[in-house]
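Note that one protein chain of the assembly has been removed; the remaining protein chains are unaltered in position.
Order of writing sets the labels: A and B. Residues in every chain begin at 1.
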Amino acid sequence: MNVEQTVQLLENELPSKRETKVEKSVLVVGGGITGIQVSLDLANAGFKVYLVEKAPSIGGRMAQLHRIYPTLDNSINLLMPKMVEVAEHPNINLLTNTEILEVNGVAGNYKVAVIKKPRYVDENKCSGCGACIDVCPIYVSDRFNEGLRQTRAISFYSPYSVPKVTTINSEQCLRLSGKENCDKCLKACEANAINFEQKQKTFNFNVGAIIICVGADVFDASKMPELGYGRFKNVISNIEFERVLDDYGPTGGKILCPQSGKTPKTIVFISCVGCRDKRFYQHCCNVGCMVNLKQAITVREKLGDDAEIYICFNDMRAFGKGYEEFYEKARSLGVNFLAGIPAEVRSSPDGTLYVGVYEKTLNRLLELHADLVVLTNGVIPREEFAKLSELFHVPRSTDGFLQEAHSKLQPFESPVAGIFLAGTCQGPKGISESVAQASGAAAKAMVLLSKRERAILNH
Amino acid sequence: MKLAVFWGCRILTSQYAYEMSTRQVLPQFGVELVDLRENHCCGNVVESVNRSASIYMAARVLALANETSLKDLLVPCSRCHFTLSETQRLLAADKKLEEKVTALLDEEKLAYSSDIKVWHIVDFLHDTVGVDKIREKVKISLKGFRFASHIGCQAVRPSYMKRVDGPENPQKLDRLIEALGAESVEYNEKLDCCGAALMLSHPEAGLSLTGSKLKALQELKLDGLVDSCPAGHMMFDTKQEEATAIIGSKLSMPVFYYTQLLGLAMQIETKELGLQLNKSPIEKISEKIANVDG
Partner (left out) sequence: MSLTDLTLMAKPNGELYKKVLGKLAKTELLECFQCSKCTGGCTAFKLLELIPHEIIKLVKLGFIENLIESGIIWTCVSCLQCTERCPQRASPYHVITSLRNIAVERQAKVPEAYLKAVSQILETGLMQPIEKVTTKKMETVDREKLNLPKIKYPSEEFKAIFLKALEGI
């Protein structure tokens, strides 16, 4: 037999196509605005959605924001209706407090195992009254409020929790950590929802496509000691400041100096902390400039004309729709823009901060005496991307974010068939861009899901 | 243990107290100092004239250390420590450069070794000897005394290579001071430069930097400033009077080498520690220490 005959023989013998039925369901990993948007788009198109969220509540970063740029809409007012829609949607199976355990299979037929961690509170019984919270004797740092406040060992994740069910922190709870046989919450609960015996549960299901929307992290500025974060009380991060500005936040929306409790007169923003910095993360966080503008404008509204507001910037990146106009608005409100990044922050015993910045347009070293310094901590990859990368076989780009198939033409597909990416896990971006990507990823997934079957081996 | 030691230029030609006090205190911790066969400059200042020549000089120091067969080299000067460390890094990263330098050393049958560990007094005492051992040797506790520390810019920067301590919040010298029973205060100007390098081109500006730092320290009601670099000590102690004249403020700050303070706490005679050579007003403090009920 010659070569051609051999090849023909093999082609006849081997299956030329193997097919799999395409499941009409989707796994969405991450319940922030991106995951919420993806889930709603797909659920409304008739597909079954498993929305898996690690935290006890969906909402993600957007729920932590006071307002969004450039419209200055209240963030929760925009987010909450979508969160409720997700919770009530017949096509969405919402699994909070849940993590991905294992993923096998191929596009069209992924076999997923997830593990739902126990909240020690029955989701079906809890009425969301919060009576258990007040009686709990243990105080823990409030993660949603970035540690600016304390909550109890049993608590809601945030004032905007969906589902509105409390969760017990098993490490801090006296009973669950074996320190004491406390049952105060048990006694206070009229709905009989507390269950210390609750166990973790594994769920297995098959889905046709997976969309990863796990979001990103915020740089920890204590890694940059020259700015005084962690050493000086009056140096805070942008995400902490966002919680301060929120009327339902730890200060009831009042802007106060952490050290003295007084209202600050001079507030200085320092841009590009942790990002555009080869010592930490080289990428630009995309949102820092706009967040500064938004927060500066909010400060002007809350503190009036007396406040002196300075933004120390490297470049002003205001690239989106309405963004340049937003920059102009900040300038018209008397926000001062200093072209230069300070080298360090020093503090006097009473908490006044000294910030020296070489202003490039004036060619002068300006020394600012600030009551409050807000650091524009950048958006950075999550540490768990390594684990997720392994689970889903999705590679990471050199900047540490999850890698898309093609940055221009396939921005919300991963290189793995059937797995899509959306939101900040693919790269830092704002809410408009994340929502656009969410719907894009959902549409791409629908292309796959619209088929009855899918060939998985082709010659 | 045996430690090879490289003193640099300043200690050998003027800052005798640093050598005296170091030679007094280290043997108390079982350290035998082994001098190099020859004394010459590390090349720190030569870097501004010809960087390659300065790398050759630093490499020669390390080759002389290699000759002793000891793997640890003590470098009490912060500037020498920087020059030797940076040279190690540059030679490791650039094979061509290493070849050229090795060729020059070859002419004298000297061999450069990349595995010499370069120590400073501060990290040697803190990391190797340890604050507990130091505490044990203290005969006169300095409890109640307040000092501030100055470790020297070039000892802690740049942090992309291993330095003696962290760049933004160095604490080792403070822990060493505390091991003597004293308090070591934090202050805003802690990382500020002494200005020594400017003595070669702008001496008044250099002394102005020295004076500003001393002036800031005076506000803190201290018993003294403790340093660990001959360049820094030259500015803060030897030239304190000149600095006073430049900034026009009355300056009166006792300045000690850490090894001198350590020696006092171990009840070593003040003369052996070179305290007679300190130009700053240290008598009150050294007398107070000597009179403390041990």
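Just so it is clear, a residue touches a chain if its C-beta (ideal position, glycine included) is under 8 Å from a C-beta of that chain, and two chains touch if they have at least 3 such contacts.
Computed from a predicted structure; not experimentally measured.
Novice: Touching the absent chain in the whole complex: find that residue among B:K139, B:H202 or B:K284.
Specialist: B:H202
Novice: So which of B:N39, B:S113, B:S141 or B:N169 would be touching the chain we can't see?
Specialist: The single option touching the absent chain is B:N39.
Novice: Which one, B:V185, B:L277 or B:V292, makes contact with the chain that was left out?
Specialist: Within the whole complex, the residue contacting the unshown chain is B:L277.
Novice: Name, in rising order, the residues on chain B that touch the hidden chain in the full complex.
Specialist: On the side of chain B, residues 9-10, 12-14, 16, 19-20, 23, 35-41, 45-53, 55-57, 60, 82, 90, 93-94, 97, 100-101, 104, 107-108, 153-154, 157-160, 167, 191-193, 195, 197-202, 205-206, 208-209, 274, 276-279, 283 touch the unshown chain.
Novice: For chain A, which residues touch the unseen chain?
Specialist: These residues touch the chain not displayed: 226, 272, 276-279, 314, 339-344, 356-360, 363, 365.
Going forward, only the chains that are shown with their structure count from here on.
Novice: From the C-alpha centre of chain A to that of chain B, how far is it in Å?
Specialist: Chain centres of chain A and chain B, defined by C-alpha means, are spaced 48 Å apart.
Novice: Note which residues of chain B are touching chain A in the complex, please.
Specialist: Interface residues on chain B, with respect to chain A: 166, 168-169, 188.
Novice: Which part of chain A faces chain B closely enough to touch in the complex?
Specialist: Those in contact with chain B are residues 225-226, 231, 346-348, 354.
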